[in-house]
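With one protein chain held back, the other chains of the complex are shown just where they sit.
Let's turn to chain A:
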């Protein structure tokens, strides 16, 4: 009887201690990524201005698939994939897929020059404060999020894209 009580007591104490340790470990290991976007979850909403000063709010694109690309003019793979994105944008913009290209906070001049050079027609918005990059947990560029018409993150790609891949992704988020 007493032995049973002792075992129960020991189990409870050890469980409490273990729970505390696991919580601490979990909280510590996820402290940098706690709020960042994850596949399957709702894409964090944001509001950014494009070069003309128009506001783009992600949630306004509900009902459309959103190909959310983070880029910078200094990033070489970004340059490679931009023309592919432009090509596919022409194919899919009438099928309900939108591209939003989030620049990592450069000058309007640099972005304009770049957009002119590659003849980009999709909206380019600028994340001057880095808040959106933080919310999406962006570190290396380029990074691409596929967002479904109901606002969920379908996939996250952290590499340079080929035109075939982009086409594939567009198919996946087509409404």
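Quick note on the criterion: a contact is a pair of C-beta atoms (placed from the backbone, for glycine too) under 8 Å apart; a residue touches a chain by one contact, two chains touch by 3 or more; residues count from 1.
By our rule, contacts and distances are computed from a predicted model.
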Can you pick, from "Iron-regulated ABC transporter ATPase subunit SufC", "Phosphate transport system permease protein", "Cytochrome c biogenesis protein ResB" or "Imidazolonepropionase", the UniProt protein name of the chain not displayed?
-> "Cytochrome c biogenesis protein ResB"
Selected residue (touches chain absent from view) among A:42, A:131, A:150 or A:164 | A:131
Contacting the left-out chain in the complete assembly, out of A:10, A:62 or A:172 | A:10
Contacts of chain A with the missing chain: which residues?
-> 3, 6-7, 10-11, 13-14, 17, 20-21, 23-25, 27-29, 31, 34, 44-48, 57, 72-74, 76, 104-110, 112-113, 125, 127, 129, 131-132, 134-135, 139
